[in-house]
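Note that one protein chain is taken out, while the other chains of the complex remain in position.
A, B and C label the chains in the order they appear, each numbered from 1.
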């Protein structure tokens, strides 16, 4: 059981966290026809927007209530109302997801109440589904914002179970912020292959999978449809991924009565065996041949790959659920987690991370921990880790958010038999790429030499043969 | 139109080629229940076996007629017969694919005739399909051996068209040696999604996809089944990939009467558009939504990725069809092929490679060509290129055969919309990984400096403010 | 907003050095430069962002952001301001205020401790401390904390009072300049100085552009004492008051610094640009002339002319091979509008057709120049909504879009070439070599065969899908 360490530092240097409202925005981006709206100063939106664009290499519809100082002091409801009306006129979104920021939360008004009044006042907004999540930057990080937004959607959109609801072969999925569009797509394919119908909230696989549409669209195109989300009570089961989805999953369970299974991670053989068993039981069908084959390929990758993990020293920094899943993955292949840093402590399973200790901190803590551990072979964190990796002189494997200096991040799959297989190859190849020809210096222990008396001969002369 | 250059060199230093019989062996490994058999000295098999194991990280069933000096001089038929009988007893293969080597070909006997007599003589061999391809090492390379083996199988297994053959929704596929198991799997999925039934010869996706079976099996497990290959005349169409498959495709066309379409490459947007159009016409069905989405994702990858290709200088060495496909891919994304080396000249489309000249040569020719071109940004060839890349100080992208210092090669897809998309990301990320912070030295032209008279002040003193 | 900050902002809105202000009436001027933002229709960074952009390139300082996570956590490590030495400026340091800090009013304490920590760990010559909205709202006295810390910790701690909600990036740039004027410039003496020392204001060495210029100055015996703030060391900026001439790059950014340095230390300034061959030459001429007036050797202008002639010739020669390939290609230029006429002129020189240029932030002077260049104002455009720009590009109104990152995907999704001329780009386009680089990149982008490929209709979009099947050599039916 890992000790949780929270360094008492006044300055965070090289933050690991991305902000809570940004997490909410990412969740809102998984809704079809959506525009996320930050209730705060224009800068809050601008930084989040730029970062998200750099990660996804996509135009991102993200708006701001553009609070200036006067509005902040006098009250924010006016800006919120104006923003909603402007958005509605300019972009005609079917969904607006509001995320509050530190600025307006510090002011401490009743924004949910404001919103209710605005909606009553403005019939123009009637056709737009508008959701509000409280996500101050000063509490939590990406996971918390994502979960809060999902809870807000469930709260305001999902129709509670009633006797008129007829359940059918539907499975709800609540993915975590650490699932890529490729992960979601794989999960959808899997569920469908059992004859089940997946309703995924949020669904980035349609909106942020990097595609070129035939027309310009100011809102998201693709993603979860609210008509389907409203009908989540019809499902036979809900699958949630990651501890940070426990609260939304609990909420959905209590609203709909649909039983919930939470998977702390879907990376690794065992987790996916359990997923297969669950889907098989839910559907009453056998696991399709394709997935049996994929399992067998994963076994092979584990066998071929374990040589490159055994004894390797890994340093990881990430949001808690990603940290948990990757640490378990690395440890499960025989590597040692010599440094583990979580962005926040709002996670119940930090102590089950396979490391001596888990630091709640930043990338400087990660660097310090690597030094304290006597070095590491691989750094695993997001793109900001590149500076640390340079200083430490070890390779960086980019995971999580943001990844702004690589392409195709949305298409990287790390869940399922196949995603785990590919992750093994990725890591093994990273190590293979670091392998070098042996040199005499590779062999550490050298007893001191004894002097030898030398006889000098003619240079390069030929011997009498 | 590229000039074809064949340097007159007595020594090949750092060969690009892998041997012709090895190409045949790879094709035979795509048959279910098979054992390839080299007719030659044990060393011929041993080298090929070790190399293939290093590439696929799999046990490879490859056997030898173990010609010693006496047998070579006195006649090889005895060893061939003994080998077949031993194989049959020890391994019970359903298929034995024989490939001749330089050693027995130099001796110049009628091995095909020998084989016929052996089969007549040995009823034990009646249940095993035995095929012979003439593949001396001194002519051609991997592609030639692969194609010769496929032709040999078609010749001896495929039932010619007759009025009793009823064609149904079957499509034959003759992949080239440059397709990975993942490529084949993707192609099968694609064809099936149009409601067509693919018969693929050879089919490495079942036998060399890296999986763990429930039992030990001395022969291949998975691959093309001879019962199906025998029925290739039932297809509505045959798709062949790569110019080196033209001869087998011609042969299959003439035996069965099934029309053939040859795709010089299946990497790139245009080639896959044409494949979609073909399958759509053959099946009478619309292109499935999944592939429309994949095309749109490819477009996005091309758009996001082209920044990293534009103006890049690429040096490629590979077997002709792989060279053609990759060169066209790189050039199509805006890169320049500054050095192109083909392993053999037995290819009609070398001159359509988008480079000033194509050298038929080895990796030393590649290095020399890079120097002559004034450098390159990326080397693209198989794992043996690592030494060249080190000397040149540029990164190596591993393609083709052999790739012995990376894992998961069988799962790398480079055909189809998706394979092309992933290839773009792979290359772009390779370049992104090479990107560095700017330094003053990045800016070349520096006019000479003019002397300045300096006044020295107190060090770090504070000014009167 | 503290009264001090309020006064600063008002003062900046009246900045007499600002060309835009000068053109305004008294009443208009009092309204200030920043247009009020429209909620739900705003884009762009805040004042804090602008301040950080202007100061962070001081490479040996620690830049500490006082606020909750997002201000620094979402924004650090996002630009290519290059350093020839120290890397300290690349740290992302923030007090990462927690709910507890805010509710309990612990912000100032935490800030002091944070300053102490970073000085103890990194021993920088100075710490820049940026205030943000939340501490501004809760009333943290960042100036006082900095004063206290400067004294206690024997390291200059510079308060940068530009919380996001006071305005946009441009205001932030100027507030950063005020911080330099109030706390930095003039506080140290240079180690050496020369009669040809100059400062460059508002150049941030993005992608190393400063390094495209420095060799020109060196060739003329002109010494850039301080670049404010590209690749700067703290001491260089602190001793910038001893230079003979200030060149101000990009007028809207640090005009207040230039004007007040003239006021305080009598340093004359001029506004110039290093984008485009003509502008680069003009800047060199101006500096040479002004330096002579300030005591530099009298042959400097003549030497400048010789260098200009040589460099211009060299640049045009390098550009020549591209002319045939670029001639007649239609460009939509969508920049902030500042100095876009200098790029227009350059593009026209190589035969390209500018089909539109945005003048959102252009001065009247800028606009006149564009009219002169383009024969009227038909091609001047204000903001183009993305949907409209997409439509224009999709139907082929332009062959390429030159713009900042915001419209990148409008062009790409319309399957039209796009060249990045924003702050995040990796290419350096300054000076003569930079113009050659720009032309090379234009050609590289326009000549990329990928465009023909991505515009190809999908098989299912064609009336005659079979057309795809008759197209040799991709489909070669056998027998």
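Here is the rule we go by: a contact is a pair of C-beta atoms (placed from the backbone, for glycine too) under 8 Å apart; a residue touches a chain by one contact, two chains touch by 3 or more.
Just so it is clear, the model here is predicted, and its values are computed rather than measured.
Although it is not drawn, the missing chain touches A, B when the whole complex is taken into account. Of the candidate positions A:109, A:189 or A:250, contact with the hidden chain is made by A:250. Listed residues B:2, B:29, B:44 or B:204: the one in touch with the omitted chain is B:44. From the options B:137, B:185 or B:319, the residue with contact to the chain not on display is B:137. The omitted chain makes contact with just one of the residues B:87, B:380 or B:427: B:87. The chain not shown here touches subunit A at positions 246, 249-250, 253-254, 259-264, 268-271, 273-274, 276-278, 280-281, 286-287, 292, 295, 299, 302-304, 306, 309-311, 331-334, 349, 352, 435, 437-440, 442-463, 465.
For subunit B, the residues touching the absent chain in the complete assembly are 9-15, 17-22, 37, 40-51, 53-54, 58-59, 63-69, 72-73, 79-80, 82-87, 90, 101-103, 106-107, 136-139, 141, 212-213, 215-216, 218, 384, 387, 404.
The rule is simple: only the chains that are shown with their structure count from here on.
Across the assembly, the mean Cα position most removed from that of subunit B is the one of C. Distance between chain centres (mean CA atoms), subunit A to subunit B: 36 Å. Subunit C has its Cα centroid 33 Å from the Cα centroid of subunit A.
In subunit A, the residues touching two or more other chains are 57, 212-213. Within subunit C, the positions touching two or more other chains are listed as 413, 415, 454.
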